[in-house]
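Every protein chain except one is present and positioned as in the full complex.
Let's turn to subunit A:
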């Protein structure tokens, strides 16, 4: 009987300790800014002195305590993907620049909705940031019942511009956009277009509008399954990022076109949509965001640091090595850019709202 009791006891005790520890941690996080002021006056004073020294060295920098603690960056995708790669490159450089640790936290699920929603609901103290691929948030807020919208975030910077593309399967009877359209006209509804991610379906719908044809979209959970089925000739066309082009061409598939004003150096072997007279400007741009309402001094401190990193060649090179077309946009530029992009994409989403999320 003693043994039995102690088994319950120890278990209850240890569970209690864990729960208490979890509770403490959360409480600690919530109260961090308030706690620091009265209790750690000395620290604050020291930091002020440090910051003054920095401010003297660099006239642009405003007086701020930020950052005093470690920063979390939420990524709404799984480890190893493009969005995750971008977040890790940024966190590495930004952590050197700001002098605090930055943790990347993967919170995948529901096409990014879970993680993006977590970012939107985080404390806007600048210690929780997020990286996601625009326009995932825009498509999600229009097609799902999300608890965030475009204005839930302060957009700090954008880092890359990855064009979206259409690929033909190895046995397909078309190799250009016009041949694709011709085939689709002759066989209405019969062409199968695989897609994954928020942008995948949007692109197919935009193509149907642009070419005036009717095709069938087939949903895939991830790029891996999608490309597997394209290369095995189970579907006719894949709507995916141009970064898959080398693997697909190696296995006999054909890039039909990708979304760019002009050919991008990294992908100059493949035709763009525009040079074949298709206006399908769509791409993913990874942005760094903070929850809306983050104080101005934090925004300034972050965007100063980001601008410094953004201009460094070493930083750009890390993107190029990861096969991601680098394009840095600072705080002001990114906001203008996204507003323009919203205006382009919103009509396509609105027109096709019925095609999202249901038969």
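Criterion: contacts are C-beta pairs under 8 Å (C-beta built on N, C-alpha and C of every residue); 3 or more make two chains touch, one makes a residue touch a chain; residues count from 1.
Everything that follows uses one rule, which is that contacts and distances are computed from a predicted model.
Asks: Select, from "Sulfurtransferase complex subunit TusB", "Tricarboxylic transport membrane protein", "Transcriptional regulator" or "ABC transporter ATP-binding protein", the UniProt-recorded name of the complex's unshown chain.
Replies: In UniProt, the chain excluded from the picture bears the name "Tricarboxylic transport membrane protein".
Asks: Thinking of the whole complex, not just what is shown, which of A:71, A:180 or A:235 touches the missing chain?
Replies: A:235
Asks: Sort through A:64, A:117, A:285 or A:352 and give me the one touching the missing partner chain.
Replies: Once the missing chain is taken into account, the touching residue is A:117.
Asks: Across the whole complex, list the residues on subunit A that are touched by the chain not included here.
Replies: Interface residues of subunit A facing the absent chain: 1, 3-4, 6-8, 10-11, 13-15, 18, 22, 78-82, 84-85, 88, 92, 105-111, 113-114, 117, 143-144, 147, 189-192, 215-222, 224-225, 227-229, 231-235, 244, 246-247, 250-251, 320-323, 356-359.
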